[in-house]
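See below for the structure under consideration.
The complex appears here without one of its protein chains, the remainder shown in place.
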Amino acid sequence: MTFISSGYNPDKPMEDRITDIGPRHFEEFYPEVIKNNKGKWLYHEILKPGVLVHVSETGDEVYTVRVGGARLMSITHIREICEIADKHCDGHLRFTTRNNIEFMVDSKDKVEPLIQDLESRKFDGGSFKFPVGGTGAGITNIIHTQGWIHCHTPATDASGTVKATLDEVFSDFQNMRLPAHLRISMACCLNMCGAVHCSDIAILGYHRKPPMVDDAYLDKICELPLAIAACPTAALKPTKVELEDGTTVKSIAINRDRCMFCGNCYTMCPSLPLADKEGDGIVLMVGGKVSNRISAPKFSKVVVAFIPNEMPRWPTMTKTIKQIIEAYAADARKYERLGEWAERIGWERFFEKTGLEFTHHLIDDFRDPAYYTWRQTSNFKF
Amino acid sequence: MELEEAKEKIVEALTKKAKSKSKFYFNDLSKILDLKPRAAKKLITRLIETEVLEYWSSGSTTMYGLKGMGKQAAAEHED
Partner (left out) sequence: MAKHATPLLDQLESGPWPSFVSDMKQEAEARAKNENNVEYQIPQDACEDLLGVLELSFKDGTTHWKHGGIVGVFGYGGGVIGRYCDQPENFPGVAHFHTMRVSQPAGKFYTTKYLKEICDLWERRGSGLTNMHGSTGDIIFLGTTTPQLEEIFYELTHNLNQDLGGSGSNLRTPSDCIGQARCEYACFDTQDLCHNLTNEYQDELHRPAFPYKFKFKFDGCPNCCVASIARSDLSFIGTWKDDIRIDQDAVAGYVSGEFKPNAGAHAGRDWGPFDIQKEVIDLCPTGCMKYEDGKLLINNKECTRCMHCINVMPRALRPGLERGCSMLAGAKAPILDGAQMGSLLVPFIEVNKDNDYQEIKDVIEKIWDWWMEEGKNRERLGELMKRQGFQKLLEVTEIKPVPQHVQEPRSNPYIFWKEDEVEGGWDRDINEFRKHHQR
């Protein structure tokens, strides 16, 4: 391949350099009907799963068709999205916070042809390219992190677990039968670069083995003080190790009982790998929310301490998620979020109704806040 | 403080510690310069632009080091 210069001159990096210009201005990208009615919207209605109408005080209407998308997306796919938006939506579209794609049209007669077009498109493997749904009291797209596709500390895959889960709960993406909306989120290690800690259901990758130490190479490629300082629990300290050939090298000793399996040391030093086929797997957390509706925002709570990684479709994990959703759907009241339901019936009932096993791992023992989660009343249910 | 003086202080302090580590937090540098963060930042930015210092990022945190120093470059195949 021939190198093609953009115009950049590596010998003079500051020459002609443009910096600090920020993102493009949002107004460049508004569809006409949005531009004309911004701040004037009166109300909205979900006409059917995935299809919304917003009505303005000017009398204008905008119809939105929401479709799910894998957040890992090729340019071929984006170009297809553009082709659809050019054909139906005057060259405009938007993405939602939860990786859905929204196609907007300014009159009702344009909705059905758009939906038909979207639903007719499938990948060669058979899956929908643009499934319509993700609105109201159902399940919308799962936000997630990188996983094995691109991250150096994941304890599981992100795109794979998400695809497997969304296949399992797909009918609820296209239906609105649940008591309230249900948000599932996925982060592939405890660092949670996708903040999943306030989701109705959180899928979290978790390591369970402390890092290995590659003594022979550690001091050659890592700076010990940096690796040691990276540890949030101060579990690392410098040491000297005698190798098999008799030479003594500087290395790192790990207090294994203090390790919380975060991988921060591995980020600083590739001689401390921690990923492991048997050690790594999935934690499930439930009951979080970010909305202030009726009750305050809540954190998700750990209800399944560990599920092994079962590639390629994580059947135990998806079955357990389905089990939680069905118990919630059958028992919760209208408008009640999963966490509100669990609090109303009590967590002892939650485990009974979902059929999940309660183990000692689920009792908090991490630092001060743990105490506040123990039961400090004689009121409980048998 | 003038840029030259800042450069001298930083290079001297970082070279002294180079045997044990090559990457430092922003706060370490502002302490070396004995300046408030915003004043320190102006000088440190200049030292980046004049290629005295370079960034190193863990993705979540950023550190600073003398350009080309340390073992990272070799470990990351960018030497």
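Chains here go by letter, A and B, matching the order in which they are written, and residues are numbered from 1 within each.
Please note the rule applied: contacts are C-beta pairs under 8 Å (C-beta built on N, C-alpha and C of every residue); 3 or more make two chains touch, one makes a residue touch a chain.
Quantities reported herein were computed from a predicted structural model and do not represent experimental measurements.
Undergrad: Kindly state which of the options A:86, A:242 or A:348 is in contact with the chain not pictured.
TA: In the complete complex, the chain left out is touched by residue A:86.
Undergrad: Contacts of chain B with the missing chain: which residues?
TA: Counting over the whole complex, chain B touches the hidden chain at residues 25-27, 36-38, 40-41, 44-45, 48-49, 54-63, 72-73, 76-78.
Operating definition for what follows: only the chains that are shown with their structure count from here on.
Undergrad: Centroid from C-alpha atoms only, then distance chain A to chain B, rounded to Å. What do you get?
TA: Distance between chain centres, rounded to whole Å: 35 Å.
Undergrad: Over in the complex, which chain B residues touch chain A? Could you list them?
TA: Of all residues in chain B, those touching chain A are 20-23, 49, 58-60, 63, 70-72, 74-75.
Undergrad: Name, in rising order, each residue of chain A that touches chain B in their complex.
TA: 14, 191, 193, 220-226, 230, 264, 267-268, 270
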